[in-house]
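Removed: one protein chain of the complex. Kept in place: all other protein chains.
By written order: A, B, C, D and E. Residues from 1 in each chain.
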Amino acid sequence: MGGIDQFIHFTGFANMTWGHLIMLAVGLFFIFLAIKKNYEPLLLVPIGFGILLGNIPFMENVGLQIGIYEDGSVLNYLYFGVLKGIYPPLIFLGIGAMTDFSALISNPKLMLLGAAAQVGIFLTFLVALALGFTVDQSAAIGIIGGADGPTAIFLSSKLAPELLGAIAIAAYSYMALVPVIQPPIIKLLTSEEERKIKMKPPRAVTKLEKMLFPIVGLLLTTFISPGALPLLGMLFFGNLLKESGVTKRLADTASKPLIDIVTILLGLTVGASTQATTFLTSESILIFVLGAVSFMIATAGGVLFAKFMNLFLKEGDKLNPMIGAAGVSAVPDSARVVHSMGLKEDPSNYLLMHAMAPNVSGVIGSAVAAGILMGFLLKVL
Amino acid sequence: MGGIDQFIHFTGFANMTWGHLIMLAVGLFFIFLAIKKNYEPLLLVPIGFGILLGNIPFMENVGLQIGIYEDGSVLNYLYFGVLKGIYPPLIFLGIGAMTDFSALISNPKLMLLGAAAQVGIFLTFLVALALGFTVDQSAAIGIIGGADGPTAIFLSSKLAPELLGAIAIAAYSYMALVPVIQPPIIKLLTSEEERKIKMKPPRAVTKLEKMLFPIVGLLLTTFISPGALPLLGMLFFGNLLKESGVTKRLADTASKPLIDIVTILLGLTVGASTQATTFLTSESILIFVLGAVSFMIATAGGVLFAKFMNLFLKEGDKLNPMIGAAGVSAVPDSARVVHSMGLKEDPSNYLLMHAMAPNVSGVIGSAVAAGILMGFLLKVL
Amino acid sequence: MGGIDQFIHFTGFANMTWGHLIMLAVGLFFIFLAIKKNYEPLLLVPIGFGILLGNIPFMENVGLQIGIYEDGSVLNYLYFGVLKGIYPPLIFLGIGAMTDFSALISNPKLMLLGAAAQVGIFLTFLVALALGFTVDQSAAIGIIGGADGPTAIFLSSKLAPELLGAIAIAAYSYMALVPVIQPPIIKLLTSEEERKIKMKPPRAVTKLEKMLFPIVGLLLTTFISPGALPLLGMLFFGNLLKESGVTKRLADTASKPLIDIVTILLGLTVGASTQATTFLTSESILIFVLGAVSFMIATAGGVLFAKFMNLFLKEGDKLNPMIGAAGVSAVPDSARVVHSMGLKEDPSNYLLMHAMAPNVSGVIGSAVAAGILMGFLLKVL
Amino acid sequence: MFDQFSFSNIVENDGILITVVGYVIVFAALLFLYVFIANFQKILLFQQRKKLKDKGHRAADVDDLSISGETSAAIAMALYMEFEEAHDLESTVLTIKRVQRPYSPWSSKLYGLREYPKR
Amino acid sequence: MFDQFSFSNIVENDGILITVVGYVIVFAALLFLYVFIANFQKILLFQQRKKLKDKGHRAADVDDLSISGETSAAIAMALYMEFEEAHDLESTVLTIKRVQRPYSPWSSKLYGLREYPKR
Partner (left out) sequence: MFDQFSFSNIVENDGILITVVGYVIVFAALLFLYVFIANFQKILLFQQRKKLKDKGHRAADVDDLSISGETSAAIAMALYMEFEEAHDLESTVLTIKRVQRPYSPWSSKLYGLREYPKR
């Protein structure tokens, strides 16, 4: 009966630990949230199922080629695109091909709100440093506050691949929880009066402006922060494919099959990278805490900066400071949150289009921030 | 005239052997079968044309980078996905995203038929061993009886890459020939009375059950056979994308462009891997013979087990033993074969839905078997 | 303020050179041509934007992983498919899946015009040799005259990767300029009488012929020139997927998402490969000059050979020699040019379908030529 | 090499062991799945029946809640027909398509962004 | 490791410097973009207004050429509605599809090649 013994030795039951069970429960919870609560299902289903895949217990390091960290396994090959930072730019390509920057172009001063909210990244970076993380790890943890999954994955893959799983999961979790995290902070920092401010309707935007935006956007942002090139280059490339009007077929492919394929592979492998034996550490828990802090600081930063801008704007041009909260990005959830809150205060106040402007500029802002952090930390000089 | 000489030296005419001609004829025959007989055209056209590509004679090992086994050639790069076992799980992802497991869920005891038919795998494994193949090769040959192309390719790529071409071609050939192979065996093993047994119509299945199936299926099967994770993980992941109801867009992409692209690349390179100079050996012929044997044993195993189950089932609940033959998988050809035979015996006996249950469980069964064989043989301990 | 200093040191402004500015202007010009003039937008938009991406100035060789020539950058990973000659065959697969060879099948003697026009490749090869390029570089430069982007990229990647950017840009530029380059040469070499020749309408082509064409085409051309296998193998494979009638789903995927994805990646990285620091050399300029010469010779070769064929054809069967110009390929632009010129001479003379025959055979011709050049030069004997 | 049956090769490589254990495990895996699903269904059916009973439905008393044989047969027939004719006529129909909204993986609800109102 | 706040780790790694410089640059980048677009718009609006004036349009005098508040509100409302209902009913509509022509990357105008006339 040696054979049965040997076999039992290899089963999941024999190799199971509490860690595996906890992570399996987490995976099931993600899938539950996605299906039942409809929180980001296109990401949480792949990530949740990936967590299951990554935490089926098996005997490691005997050449079975199953685990995501084992050479020769399928998951390991597919994980390559995460580890080398290839998937995030491809996702940005697709996002660019489906994003309309009109709201931003029609009221470009709202762009500053997208910059202001990045304060979450930098303050969290400092806190992480103070807590003893290395400078590279701290930067990767801070970027959670950028509220952009692909940006967070890209930066961690470059600076702190050992934390990639935790950072990615934290980023996507909080992005799904934006409707829970942001409202209390917004309320705390604004008066009822401010929340009722109505903004002038945005101007219509011409085709030419929409065509020029990705080109100008690329040149200005990447001249200042060349490190943002992989992300912003692809984002603006996708957007030009969409807005040029002559490459519809390419824009369609970038924004449908291409981004879907990459999303499936990225979600699944990011989920699977949370293999209990390497994932369940005090560091991971700390990263989750820091991520939440980062989101809150970012929200506050956006709101407060909007109030600050109001000091310089004449009556009638004043901003509803709530839209500052949309500067964290988490497109378009945070814009929707702001919109809902606006409607609650005054059922005739439609803030959605105004909130979309800081929302998309927050994407650019956190990519620029990622580029700067890479510039400071990645160099081998 | 040295130049002309040199050139002629490099032409296909100068490098041609009888082997090339035979394989070219085989390739043409596959294409003919696919187009004229409509046997699995989506696979036989790529494989057939791949055989042509792989058997255009050229001067090998002089750096021309043409052949599939030459470093730097396109075919070699594309073959990587076969050789490393990357394509099969991606195909299972797509298959999961288009498979409906309702028939199985509504009558789960039919699952056992899908297990029973895997006897073909194990007996052929023994015969191959006895014939002098190594234990790894024997396992890869046995898996032909699993009647699943991707599973066969996956296991051979891990255990016996040197036989991959022959095993893949054999597996797909016999899957196309299921309507020829199975009926006589089924007839031989069943009485007319048995073939006329009508089964109770299957119960309707709820959405919740369909959603839970891929999750439960993953956990149970891979805890028992972790080696099946790459295949079954992807199969059930694709199925959850389909059944969750919130990730339709991802399921669509997995089941259309993604699986198509992988099918094109897999079919072409598997075909091309049959380069005459490495393929035409007595081993290849033996593998074809063993493959046929394996299919026959599997069919018999399924039918006989159904008869065995009938011993324990009360009147009215008895199975039509023909549906056991569908347990080999070869989805859905073998289910159709059973259905047709049922109609011939009694024009009012519709067995299709009943036969689909062992049919899809046969897929799971052979993936589990592959996982177990990998567990026994792949380890480096 | 050391930090600001350090940061400024890394900006694009600090690393900018005249070369960067020139290349950025070129990139903008490409995008302008694509959008405003509608010259090959599906290629010129990606290439143009790629030129921008490749010429954002940054500090090289300090590990920032930005540039296309830096290990670990996204562009570097995506460029792999260009550098190893993987993308061009995949594009040929898609092209095959959308090309109708009927015009050629119905009047196969026009195939010779597609051969004749390849004289541009070989004469330019000689000129480049005489100018001091190495024999490998000369072959890669000559192929520009083949007027096929993927073929040019494929051959350069194998023979002269250091010139790949310049050759690819030259090839696509002149393909876009066919309507400017060809008409004066055609006029110069033909009399008004010749330009008015009407040709007999082409015969209808059966399904069987269309199905057999890719198979016969593969066997005949690659037996003669095995080096053409990667390109022609894929072209004819795609065409069989289309014409077989039983693999529509695969043909659809090959000709839509697959070719689109590859086109996006190929265009972007070929554009980015023109990084000023490696691209702006006297060699690049010379390559552009030689490319133009090559196109002109090819056009003349096609026209003159058509006149030569007319010497042997009886009255009524004579060719309109203008269609010889379509033998350069540049599908279908050069066929359209010929058609337009025919209409100008005689508004009832429709040459389009006649011109399509040499047009598509020019594709085969230049791929065969590329195969032969690889056969002569790539071998390591 | 392949002239004769060599049972020794089976023995040396634990062939019998692998075969028996392997086949048993395949059965075990699918048996587990069967048992789980069958029991899960019982719970589910129980709940369903209870719900129906609460609402006063008569169906609650029916022995099984499966679809009727006639319906099933009709469906199977239709399916079979489709199988058979599949290759000949690829029926052409006017499709009623579901409108799909774009999405973004940085947040999957980026619906409104694609077609922003211009005026 | 994480027991206490160690400000020394911040100092040693230029934490403050990176934070300040970094945040300033993010602002700078988006400020640049803002200034550029705002000025570009002025030029564009100037041209637009001139064009309208040349044609004698009254709109040229209106202070801003933006869309009206009512329109905007209606659109926003519609958008919001769509957001909310998005998950429930995936509305089914008869699509009017744009016919797409095939293309070739060796030349992107390979339109006619796919469906060549056969008779």
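Quick note on the criterion: contacts are C-beta pairs under 8 Å (C-beta built on N, C-alpha and C of every residue); 3 or more make two chains touch, one makes a residue touch a chain.
Note that this is a predicted model, so its numbers are computed, not measured.
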Of B:266, B:292, B:306 or B:322, which residue touches the hidden chain?
B:266
Residue of C:4, C:126 or C:180 touching the missing chain in the full complex:
C:126
Residue list for chain C contacting the dropped chain reads 38, 105-106, 108-109, 111-112, 114-116, 118-119, 121-123, 125-126, 129-132, 134-135, 138-139, 200-204, 206, 208-209, 212-213, 216-217, 220-221, 224-225, 249, 282, 286, 336, 339, 343, 348, 350-353, 361, 364-365, 368-369, 372-373, 376
So which bits of chain B touch the chain we can't see?
2-4, 7, 40-43, 91, 94-95, 98-100, 102-103, 147-151, 175, 204-205, 255, 259, 262-263, 266-267, 329-333, 336, 352-353, 356, 360, 363
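The rule we apply is simple: only the chains that are shown with their structure count from here on.
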Looking at Cα centroids only, farthest away from chain D lies chain C
The chain whose C-alpha centroid lies farthest from that of chain B is chain E
Chain C and chain B are one sequence twice: same or different residues at the contact, by the over-half rule?
different
Rounded to the nearest 5 degrees, how far is chain A rotated relative to chain B when their C-alpha atoms are superposed?
120
Once you find the CA centre of chain B and the CA centre of chain D, what distance in Å lies between them?
18
Would you kindly tell me how far, in whole Å, the mean C-alpha position of chain C lies from that of chain B?
40
Multi-partner residues of chain B (at least 2 other chains):
38, 224-225, 246, 249, 256-257, 372, 376
What are the residue numbers in chain E that touch two or more other chains?
14, 18, 21, 25, 67, 71-72, 75, 79, 83, 87, 103
